[in-house]
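Have a look at this one.
A protein chain is absent from this complex, but the other protein chains hold their places.
What follows is chain A.
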Amino acid sequence: MWMSVLIVVVVVVMFTAEAIPLLKKGNIKEFRVFSVLLLFGTSLSIALSLKVAIPSPIDWIEFIYKPLTDWLQTTLK
């Protein structure tokens, strides 16, 4: 719980330090991309801090490449 609060604080600091200047300079596109990525990062971190099981991208990779990996391992045995 405290971890999530800490994350939110850090994110707010990042946002004010990075996104507000972007808005002031009128870089709307940069601002949008930054905000979306930050939102994504924040939700991931909070999920992690609340011990929600996040699927690992490595599992997807292993799933996609499974036939190839198996083939490699059997032929080179």
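As a working rule, contacts are C-beta pairs under 8 Å (C-beta built on N, C-alpha and C of every residue); 3 or more make two chains touch, one makes a residue touch a chain; residues count from 1.
Definition applied: contacts and distances are computed from a predicted model.
Asker: According to its UniProt record, what is the protein name of the omitted chain, chosen from "Methylaspartate mutase", "ATP-binding protein", "Chemotaxis protein CheA" or "Spore germination protein KB"?
Answerer: The chain we cannot see is recorded in UniProt as "Spore germination protein KB".
Asker: Given that one chain is not shown, which residue among A:Val5, A:Leu37 or A:Leu50 touches it?
Answerer: The single option touching the absent chain is A:Leu37.
Asker: List the residues of chain A that touch the chain left out of this view.
Answerer: Residues in contact with the chain left out: 14, 18-19, 22, 27, 29-30, 33-34, 37-38, 40-42, 44-45, 48, 54, 56-58, 61-62, 65-66, 68-69, 72-73, 75-77.
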